[in-house]
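Of the protein chains in this complex, all but one are displayed in their positions.
Here is chain A:
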Amino acid sequence: MPFSLLKYGLSNDYPFEKDADLPAPTELKRHYDVVIIGGGGHGVATAYYLAKYHGMTNVAILEKGYLGGGNTARNTAVIRSNYLTSEGVKFYKQSVDMFQGLSNEFDFNIMYSSRGQLTLAHTDATVRSFRQRTEVNKHFGGRTELIDPQQIKELVPTLNMNPADMPILAGLWHIDGATARHDAVAWGYAKGATQRGVELHQLTEVTGVTVEQGKVTGVTTNRGAVSCGCVVQAVAGHSSLVASMAGIRMPITTYPLQAMVTQPVKPFLDPLVSSSALHCYVQQTGRGEIVFGGGSDPYPLYNTRSTLDLKESLLASAVEMFPFMANLKLMRQWAGITDMTSDYSPIMGLSPIKNYYLDAGWGTWGFKSTPICGKTMAELVASGGKVPELIAPFSMDRFDVFRQVNEMGATAASH
């Protein structure tokens, strides 16, 4: 082994280059059919499906940082479809179905783990809304049931059934709920897309968007200008800022979202557990660490700083749910930037600029929609702007006609 190390150390021919996951960086071409701004999960998934289903490979993904380094790496990797609106449930259900086959499709393990997600109700009003969510989910083929405290005890024996003096009345048991390795999802899509000829340009920041007569014709970057047939904007956390380069104003307000993880402990918690009244969700990763998350920060900010206020209130709730966790130590904490819409639904589809497509407003529901979002955005691009039926309700101009998709099943809304 030391000899081979020495041999390759002295040679220019490294053994891994042949089967590297991503090709080496190249110069930017002067023209692409499609420019995708943002190399996160959504951007690379869109490129992947453009290449795979529509044969479009003259595509560049421009990423100012590195692949999957933004909110793709900062979410808490929850996959579920137990939303409230018909539009939302239909959409997220297809995403869950696609996630299940991704490891095979990529030949790359995304560590998909279907463990179920349990949301707790502490009031009669929440129980009623859970009944509705159960029926909407069943109607669209998802597996969701309303369960009683006895069943909850059997699923999660360590759970305190009376947290913060708010007895648990019922649970929304979403059997399809799952988790996966979020980085691997981005890597798998990027690998598949670049193998088919898509170019991924990291450390390439879009600094301007060229619009001529109401139509996008190119972008300028820190590595020069490129012309393009169309642009897909997929920059969660910076949607308003990037869109403003094209002169588009968006119905978005941007908030930080904080999360944290403990030291690893023995496996004790199989489902992902969330409390609607305590504004807290808890899950144990495959490595044994416990991940905590909650709602967004109380006021808008473009900053991934952490605050003690939010940590204290979130952990107080987590300890109410699982009292023994009071003895655990936190290992890491971080924040992501969430682009919130006022109806907790995404903004997908056309923009006021021709050939400039929006994939934005992903608040706290972006990761779980990665596959279906990529697939439908690719359809939109390949058809030259014909909006797929599945995402038509999420168009930005719904706000102009007051036709919001009121998604009260979103984490930030129910929390």
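Everything that follows uses one rule, which is that contacts are C-beta pairs under 8 Å (C-beta built on N, C-alpha and C of every residue); 3 or more make two chains touch, one makes a residue touch a chain; residues count from 1.
Operating definition for what follows: contacts and distances are computed from a predicted model.
When the unshown chain is looked up in UniProt, the name that turns up among "Sarcosine oxidase subunit delta", "Response regulator receiver domain-containing protein", "GerMN domain-containing protein" or "3-oxoacyl-[acyl-carrier-protein] synthase II" is "Sarcosine oxidase subunit delta". Touch with the chain omitted from the figure is made, among A:A47, A:L159 or A:I252, by A:I252. For the options A:K266, A:R287, A:R305 or A:K329, the residue in contact with the chain missing from this view is A:R305. In the full complex, chain A contacts the hidden chain through residues 240-241, 244, 249-254, 298-303, 305, 307-309, 342, 399-402.
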